[in-house]
Structures are given as C-alpha cells and as structure tokens.
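Heads up, one of the protein chains got dropped from this complex, but the rest are sitting where they should.
Presenting chain A:
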Amino acid sequence: MKSHVLSQLRSLEAEAIHIMREVVAEMQRPVLMFSGGKDSIVMLHLAAKAFAPARIPFPILHVDTGLNFQTVLDCRDRWSERLGVQLVVASVPEAIDRGLVREEPNGSRNRIQTPVLLEALEKHGFDAAFGGGRRDEEKARAKERVFSFRDDFGQWDPKNQRPEIWNLYNGRVHMGESIRVFPLSNWTELDIWSYIEAEEIDLPDLYLAREREVVSRNGMLYEVNEFTPLKDGETAEVRRTRYRTVGDANLTACVESEATTLRQIVEEVAAVRLTERGATRGDDKVSEAAMEDRKKEGYF
C-alpha cells in the first residue's frame, strides 16, 4: 500500500501552483513582481511549472531602482529569455527625473519605489500582482492574506482584511482596485533553499560564499563597491561572505559564510539564529513597524 502522503515541500509547491492558476483563471490582467532575489525566482520557476507545457501567461514587472547588482540584472534577463516571458521595467531613476518621486536624503530608494510600482500597475491595468513575500519574514507579513486586497490607492488595510477560508480565494475587485497575491506565504527561508536545491534553480551568484572586501557598519557587513564605497575613517577587510537577501545594493548587507554549494546553504540556513531581514537589511531597522507602514502605502 502506498502512503499517499505528499512531502511538506511538495505540498507547498502544489499550494503555490494552485494559487497561481486561480489568479490566471479569475483575474483580468495578472503580473509577477520580480526583484531578482531568490523568492521571486522561485515564484517564476513555480509559474513555469503551473502552466507547462504552455508559456507563463503573464508578464513580469521589475521595479528597477537603479541600485541593482549587475549579476542580479543578468540573472533576470537570463530567466525572462529562457521562459519567453515579457519583461516590463519600471525605472525609479527615470521617475526621479520626471519628478514623480524625489530622492530621499539617506539615499535609500526603498520607500520611493512604491509610487513607481503603483504607477506601473495602473498604467498597464494590472489587477493582480504576484509577490514573493513570505509570512516568516516579518511580523506584518505574518498577518497578511494570500489574496491581499488593495484599494484604488494600492493601500493595504490590515485591520479590515477579507476573511480567507479554506482555499476558496476571493479576488473580486472593482475598477481601480487590485489584489496582491503571495503564493509563497507559507514557505520559510529553509523551504526556499531546500526547494532551490531540489530543483537546481539558477540564482545570482551573490548567494554563494566567496571572499569579499567588506566594511562593518552597525554590526553589518557591506561589500565595498560603487554603491557602498568606504567612508572617511573606515577600513576594509577581506572576509568570506554571501548574501542572504538581495535588495538594493546600497542597503543590503552580506553575512559571513563558508557555504559555496546549495547543500551547504541549506545546512547553514537550518542552523541560523537571525532572521534574514534582521541580518541583512538596513531599511527595516527604521522603526518597529517599518514594514507595516510601507505595506499600507502600497509597498510589495
């Protein structure tokens, strides 16, 4: 007798595929928000699986802050070419030139990408946008539905979410309103890496450890490069590091690591004591409710 029990990783895969098919079947014009990081790549991989042997029936949208690692952009282009999916790029530098948004004093473009994202969604008439957010990442994300309603300003109202019962998702919206959909809601960082290993998924090489010239700021290690040059009085040192998340190059820190293979990353992630955002993101430290506030404004 076979047990007919699906492993937890394959159950998560099945759930994500189910969610993506629901969206394509019910919404007018979906899009996949693609950052070039591991979660959005896993999401794209799952989309390819969900509709095989057909092509992915929606475009991907990259909000380009102009602060990307080159290897992330290369990986993005490899993926869109291999899958034959249309790539829409919304440019933050271009939006700054047009005056839609203004550069913030600290140089972070994290917050100003929201208006650029919302403008692109509206311009193309996207009524459903897939995001790679996971509930294990952050306490506000832990509260969000899989199908997360946005009003016509793209805003999330955490106190008034639609009930989401069983897997009967409700994506009904009026003109101008939209939903954000998070197929990876129930995945953890370890699930993501275990899946990347099992499926041999192509990622930017930033995720693998090698020797990097780094500088330590507030206990975090930043690679010394054009985005994060040395400041006066700082000294660089060489350490073996890798990236746990990939955000803007001027804000994302790397972590010390010896992991040069996917297997070693899985083992490392299984033993880590810090969350990935806590370990690598300068942008989340602003306040206790930084993510909730950004999500209310329409952030990813």
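Keep this in mind: contacts are C-beta pairs under 8 Å (C-beta built on N, C-alpha and C of every residue); 3 or more make two chains touch, one makes a residue touch a chain; residues count from 1.
One rule holds for everything that comes next: contacts and distances are computed from a predicted model.
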Per UniProt, the name of the complex member that is left out, chosen from "Sulfite reductase, dissimilatory-type subunit beta", "NADH dehydrogenase subunit G", "Sulfate adenylyltransferase subunit 1" or "Cytochrome c oxidase subunit 1": "Sulfate adenylyltransferase subunit 1"
Which residue of A:3, A:70 or A:235 touches the chain not shown here: A:3
Full-complex contact with the absent chain, from A:125, A:158 or A:176: A:158
Full-complex contact with the absent chain, from A:100, A:238 or A:289: A:289
Residue ranges of chain A at the interface with the undisplayed chain: 2-11, 13-15, 17-18, 21-22, 24-25, 48-55, 135-136, 138-140, 142-143, 145, 158-159, 161-168, 170, 172-174, 185-186, 188-191, 194-195, 197-198, 263, 266-267, 269-275, 278-279, 288-289, 292
